[in-house]
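Shown here: the complex without one of its protein chains, the others still in place.
Just so it is clear, A and B label the chains in written order, and each chain counts residues from 1 on its own.
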Amino acid sequence: MTKIGLEIHCQLTKLESKLFCSCKANYREFEPNHNICPVCMGLPGSLPRLNQKAVESATSIAMALNCQTPEKIAFFRKNYFYPDLPKNFQITQLNVYGDMSVGGEGYVDVEGKKIKIRRIQLEEDPGRLIYEGASDRTKITLVDYNRAGTPLVEIVTDPDFDNPRQVRIFLNILSDLLENLGVAEPGLEGAMRADGNVSIEGGNKVEIKNIGSFHDLEKALHFELTRQQSLSERDIEIAMETRHWDDRRKITISSRSKEEDQDYRYFLENDIPWVKIEQNTRDTLKENMPESISSKKERYIHKFDIAPQVADIIASDRYYSQLFENAYSEHNAKDIANLITTDVIGFIDTKEKQETSKITPKHLSDLIDAINAKTITRNSAKVALQEIVKSGKDTDRILKEMDLGQVSDSSEIDGIISQIFEDEKQAVIDAKERPETVNFLVGKVMQKTKGKADPVKTLELIKSKLNQ
Amino acid sequence: MNLNTSILKYIEDVKSGTFTVEEFTAATLQRIKDVDTDVHAYLSLNDSAINDAKKIDQKISSGEKIGQCYGFPISIKDNICITGTKTTCASKILENFIAPYTSTVVNHLQNEDAIITGKTNLDEFAMGLTTEFSAYGPTKNPWNVDYVPGGSSGGSAASVAANECLASLGSDTGGSVRNPASFCSVVGLKPTYGLISRYGLISYANSIEQIGPMTKTVKDSAFLLNIIAGQDVHDDTTIDNGNANYLENIENGIEGKKIGIIKEMTTSDGLSSEVSTATKDAINDFESLGASCEEVALPTIPYTIAAYYTITSTEAGSNLARYDNIRYGYEMESEGYEYNSYISKSRTKFGPEVTRRIILGGFVPSAGHAGKYFLKALKVKSKLISEINSAFEKFDYLIAPTSPVQPFRFGEKIDDPVTLMLLDYNTVTANLTGKPAISVPYRVVNGLPIGMQIMANSLEEKSLFQAAHALETKTKLPEVPL
Partner (left out) sequence: MVDEEEIIRVAELMKIDLEDHGEHVSRVKKMLEYFDILDQIDLTSEEITSQQKSLNELRKDEFIPHDKKLIESLKNFREHYVRAPKMN
């Protein structure tokens, strides 16, 4: 039986400051080594100061993943030497004197299967290393400490995954969940990383580290399974070891290094007192948590009669669900939802576009009102949307400026139909013989009116004209 | 100018115009010039001390608001950071480290217009009991320059004892303020753990160490504590002291108080006869002051040295890991080296004692050995805390001589590691339990000082000062011969 487990690291980039100091949590906008202070640089005499909101965010994550959360949490030192570690130890969490990391014993439902979450811990990210030149001839390692001290939540699962596909679905669910909670931005580069462990029937467990992205994770898992499969077929023992993912050659390589002998000498981080998180504090955190994705989805389906796939798309994305929640009213919820999933998504399909788009909930409700009042056609609405996203101008203004008002006057449409009948004599003959080809003519009318003609009326009028 | 004065008397004299701040500062600096070649208390001096003094005199004459310190001269142990100054921890590995920020305690002093005279010598990274482990040469005891001043805050103690300043800030991990205080005949306090901010104190064993004032008199110690104690945003381990005024009621005395004489610290074989006699006399003095004295046993004490060194070496091994010479340290080009060999080479700059403690600190918490050493040490700590808390239910104070022996000659104890460790026998208890403890100069025998140690319960510094002050009134000490 294949068993895959994951170790996911997620940066809490929505926090203002790092885990143990007041430098910025999201370091990406800074010049190298300009987001540092004595604390995150581990200067002699500096002391860590725990970020309250980081503990709250991590506890919320634990709750969202159905974990137990303890009454007190503690921090530990993991001691090892590496240039990206300013203190040559990392402050992290461990469950050595009882359960003292932010959460444990939870689960996530992946297509009916419960993937167990073994534990969740808070820890600090190290800095970043850049290797100058090609690896063999590198004389120097360049270090940027901007990232050192960034708050990380580490999520460790049991080896409950049966295959890489489940892993992919799980990671999507997890990303959406974390984004929905408002604590992380999984789409940011480097904000979420995962390592894995793999074993096949009768084989030892192999850890895979140094995986850069979720895309690489899936590749690495497939490769590793294949590698283990072929060893097993030849009756060769699968060594219990740590391997790292070589992104260039797309293979896993044994890390038979001193890493194996590494003794981290874990002990309590005494500069940080144990933090009591009382039951009422945890209750308040739970109450104040944003509505979960599954709860939103249920609500959309049952309250607004929205189709499940549509509900799924909107509920899973924080940006769209916020847009929806602020746009809908009693009578147009379903329409708004459909507009989002059919058209809006096409124009705002990346996180960057979500940031720069100028669309507001009012635009959506105005558009739906216009469509329902037959002031514009669905097609025109689509054109208008593109402009709205770009410029954010008032819906009315755009409709006027772009002359998108629906043409629903029968005589006007009639006139255009006559013109088309003149131009497309062959199509008219085809339509008389085979009624299903009438849409070509409808299309021509829509083209001529730049999509503004009322399609229902147009079809009606064409049909009656054909029958004449 | 009489430099053998107290902070409080100095302030009175400045206020009454007996002398100016500049005059006293100049005299102090001259004193340093005259004696420090022999004493070697200082590693570096503050070039702007005279200018600082002039500014304060100006403030006084113009009626501007003056900080409580009125420009009294204070030295700072060289493991405490001051912006723009070399902070070496008496190590070669920090030879060129210039602190880019100032510790909270020095900030407090500067805000209250104290004058920093310079940074004082210590055992390298505060690991030692005699200041013989300084990479820049030892400090001499002003009472007899062939003898050790104690450690690790030997420079701090000597600078006060030799009248090279009126006070000093040292640090105490296992007795490093109290031990040299006893050896140099000055008052040395280790406060309750968490009372004084450690932000800017270069860590050795962060779970138990504290900065401590070293002064000529008990009242001066209380005065200084008022300035530097209190909760600090930069240090999560600091606790709320309710803004206590430690000078208040300091002369109340100890009538009716109950004193426990710690059996294990006053009757062990390690005690010299002079220290033993002095202790008996101190007990008589306490009783004549109206307290009742009774022996109390703390059976965990014989295990405290092993526990202390296990815990501190573990923490030191971790706290000193950052010294890999990559971000700060001394000059050594990294090009051409491979990472691991660069680090190992640069860390050969650690002195012998620090090197040994780091090795110990890698051994005792390691996966295969933690159960036998480190975890047991932590439990000894817990057990000791319960024991001492029980004792404080019965007693107001616990006493013992600060050091089992008087100061000894250079080189005498440094060769046997176990003998050396045992010099801390009477002092580590206060660190392991977090309780406040003070060493009061009690006697000078054959020209060598003996101090008495008083411990009180957590956050009971006011009461502690009362007992220390009372004992002080019973002592008549000679002046330092230097």
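Keep this in mind: contacts are C-beta pairs under 8 Å (C-beta built on N, C-alpha and C of every residue); 3 or more make two chains touch, one makes a residue touch a chain.
A quick note: this is a predicted structure, and the numbers were derived from the prediction, not measured.
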{"item": "Residue of B:317, B:404, B:436 or B:449 touching the missing chain in the full complex", "value": "B:317"}
{"item": "Chain not shown: contacting residue from B:247, B:289 or B:421", "value": "B:421"}
{"item": "Residue in contact with the excluded chain [from B:98, B:247, B:289 or B:445]", "value": "B:98"}
{"item": "Residue, one of B:230, B:362 or B:401, that touches the chain absent here", "value": "B:362"}
{"item": "Residues in subunit B touching the chain absent from view", "value": "96, 98, 100, 194, 233, 236-237, 239, 300, 302-303, 305-307, 309-310, 317, 321, 324, 326-329, 331, 334-335, 337-345, 347-348, 350, 352, 355-356, 358-364, 366, 372-373, 376-380, 382-383, 385, 417-418, 421"}
{"item": "Touch residues of subunit A, complete complex, unshown partner", "value": "15-17, 22-25, 31-34, 36-38, 41, 49-56, 72, 74, 81, 83, 97, 129-131, 138-145, 261, 263, 268, 270, 273-278, 281"}
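Just so we're on the same page, only the chains that are shown with their structure count from here on.
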{"item": "Distance between the centres, which are taken as Cα means, of subunit B and subunit A, whole angstrom", "value": "54"}
{"item": "Residues of subunit A defined as touching subunit B within the complex", "value": "38, 41-50, 77, 79, 81, 83, 86-89, 139-141, 143, 263, 265-268, 270-273"}
{"item": "Sites on subunit B touched by subunit A in the complex", "value": "79-81, 87, 89, 94, 97, 99-101, 103, 198-203, 206-207, 233-237, 314-315, 317-318, 321-322, 324, 326-328, 334-336, 339-340, 343, 362, 365-367, 370, 374"}
